[in-house]
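Attaching a single structure in structure tokens format; questions to follow.
Apart from one protein chain that is not included, each protein chain of the complex appears where it belongs.
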Amino acid sequence: MTSGETTTATGVSASMATSETRVEPRGAKPKSLSPARIGIYAFLIVAALFFLIPLYVMVVTSLKEMEEIRLGHLFNLPATWTLQPWVDAWLHACTGRDCFGLSPGFLNSVKITVPSVLISIGLASINGYALSFWRYRGANLLFGLLVFGAFVPYQVVVYPLIIALRDIGLFSTLIGIIAIHTIFGMPILTLLFRNFYAGLPIELFKAARVDGAGFWRVFFYIMVPMSVPITIVAVILQVTGIWNDFLFGIIFAGRPNWPMTVQLNNIVNTTQGTRLYNVNMAATILTAAVPLAIYFISGRWFVRGIAAGAVKG
Amino acid sequence: MAHVSVRDLDVAFGSLKVLHNLNIDVEEGEFLVLLGPSGCGKSTLLNSIAGLLDIVDGQIWIAGDNVTWKEPKDRHIGMVFQSYALYPRMTVEGNLSFGLKTARVAKDEIQRRINAAADLLQIQPLMKRRPFELSGGQRQRVAIGRALVRDVQVFLFDEPLSNLDAKLRTELRVELKKLHIKLGSTMIYVTHDQIEALTLADRIAVMHGGLIQQLATPKEIYRKPVNLFVAGFVGSPAMNFLEGRISKANGSVGMKLVDGTDVALAGYEFSGQPQDGQPAVLGVRPEQIELKGAPGPATLPVTVALIDPMGADSLLWGTVGKDTVSVRIGAEDTYQLGQSVKASFQPSMASLFDAESGNRL
Partner (left out) sequence: MIVVAVGVYVVGIAFTFYWSFTNSKIFPSFQLVGLAQYRRLWSSDRWLVAVNNIWFYGAMSIVSALVFGYLLAVFMDQRIRQEDLLRSIFLYPFAMSLIVTGLVWQWILDPNLGINETMHSLGWTSFHFSPLVDPDTAIYGLVVAAIWQGSGFTMAVLLSGLRGIDAEIWRAAKVDGIPTWRTYLFIALPMMRGAVATAFVFQAVGAVRVYDLIIAMTGGGPGISTNMPAVYVISMITSSQNAGQGMAAATMLLLPVIAIVGLFFFWQWWSERRETAR
């Protein structure tokens, strides 16, 4: 295709009247590594190191022998590599009176986390759905209170709960702590689900109603299939939150049900005998392993979860 | 010397070449419109001139300076964006003065320039307001004012009216034209709306596929489009196209349409020598077709299909063989559906294109 009547430039000379014989700018600008760019990378690398050093220290120390640790040199690689601390942490470390390592704690954490996650997400999704689509009296008030509840420090209601559970007979039981986690997970999760459902087109809901579907049918046949992204996010948040919990674990679970975090603290902070740092470090990594694994596998969803939760209110 | 000069411009995104060896000159004080559909490269060209895009090869000259490697702020340009991009948390005054303050211009000089711009654009009473309190027209003026206070030589507009409803668009279009007359500055304006182009431009550059199809005055582009694309893109309702072959007989040139109808083309200015039998496309604008009065030498048999009343006049839709044509008729004229009418037109006003290359014959 040709261009039509182009007005020709009237006698323009390309060279300027400058005397220097420098290069006439043309085409792409030469890219020099500007100090600003270097600075950016430098800052980010230093920051990354700041964040990574604790992890490095943990791993490295957990693979060293105790004699080496006593010498200090926190940042050195092990002179002799050993996996014994890991074995000890898992099987032999002393958490108070028992010396069975973290393995019972791991089992407990699983027993606590899985039901809590399932129940709390199930309930929260139903609640979120109810709040966003079915207007009933007092819905807004309940919602407001719920949001407020998300921010209340646990310590404020801990004592009444202790008394209440004791009276019901659920204190220091597995069921008790599952109930606690479920209740405290409700505000944030309900918020999450409600915001998600509020973002769905309402025509979906109306069409289903016109078709004659009631509360539960709409939920199971329409909402649930569409909820996969937010459910993943909710699962990640809940698993991380419940697995990492300490306060409720130590108060409500009861000695035989102590989760890993409580056991970890016992292992590390017991004042009898010498501190076995390598075992402690190994124990720490083991405790952190599950949420970290989930995080690294589902990194993007995790970030989206934070952003989604943060966009509320 | 041209005020803005683009030479041998190559722009690519990764391996995708968007602009190739593009040359264009803009005269001082000219209002040039870059017109084309989405993806034709007009915004890319504008952003390259502005310095917001990296180019692969070529040079950009503005006001006598080679600005190819210069930052946008050193290119003597001001730019108005589709969303106007006013800083939302600053007042109008803040918006106008922020750039100058950063450049450490003296306070009284800043004030002087703001007052001058405010008077010219009549935004003096808006100084203390925030962008969300302004109307669309006011925002446009503030956006222009932001460029004005920096004493720029060239104004760049990136589809500033595209986000507005039709009525507002017409009003602001008129304001822009008046502004250009008042300021007399060089303006380069990007749009996909051909009505904006026709009303605002001193010259239009119609772009398609990264190339300038035609660079000419609006009148020229409308009357003598240089190829099929330009002919079909400019003009509303669109030009009618009829396919057929050139037939040369007895020294006169005519056209045989696909369905066999013969159309005389005496009076058409050919730029070269058409071949007999050459596949061609005849282009006639709806307002150039006449249904009343004595039919002239060039006629088309039209079968009436539909009439669209459009208020001031009506649009008659009909068929010529297999092709659909539209004709402007008076609001009061009536025709029967299925009626056959003889439509005539002036070949000298029409356009003829080679069917393969699309170029004007």
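Going in written order, the chains are labelled A and B, and every chain counts its residues from 1.
The rule is short, and it goes like this: contacts are C-beta pairs under 8 Å (C-beta built on N, C-alpha and C of every residue); 3 or more make two chains touch, one makes a residue touch a chain.
Bear in mind that the values here come from a model prediction, so they are computed numbers and not experimental data.
**Q** Taking the entire complex into account, which one of B:8, B:133 or B:171 touches the absent chain?
**A** B:133
**Q** Pick out which of A:103, A:172 or A:244 touches the chain that's been left out of the picture.
**A** A:244
**Q** For a quick check of understanding: of B:18, B:50, B:92 or B:161, which residue touches the chain that isn't displayed?
**A** Hidden-chain contact among the options goes to B:50.
**Q** Applying the definition given at the start, please give the residues of chain A touching the unseen chain.
**A** The missing chain touches chain A at positions 40-41, 43-44, 47-48, 50-55, 57-58, 61, 69, 72-75, 123, 126-127, 130-131, 142, 145-149, 151-163, 183, 186-187, 190, 240, 243-247, 251, 261, 264-265, 268-269, 277, 280-281, 284, 287-288, 291-292, 294-296, 299-300, 302-303, 306-307, 310-311, 313.
**Q** Take the complete complex as the reference. Which residues in chain B touch the chain that isn't displayed?
**A** Spelled out for chain B, the touching residues are 50, 52, 71-74, 77-79, 81-83, 85-90, 98-99, 102-103, 132-133, 146-147, 150.
The rule is short, and it goes like this: only the chains that are shown with their structure count from here on.
**Q** Can you give the whole-Å distance between the Cα centres of chain A and chain B?
**A** 53
**Q** Going by the contact rule at the top, pick out the chain A residues touching chain B in the complex.
**A** The contact residues of chain A facing chain B are 1-10, 12, 14, 16, 24-30.
**Q** Which bits of chain B are touching chain A when the two form their complex?
**A** Within the complex, chain B contacts chain A at residues 1-2, 5, 10, 23-25, 27, 54-59, 61, 66, 68-69, 203, 208-209, 211-216, 220, 226-227, 229, 358-359.
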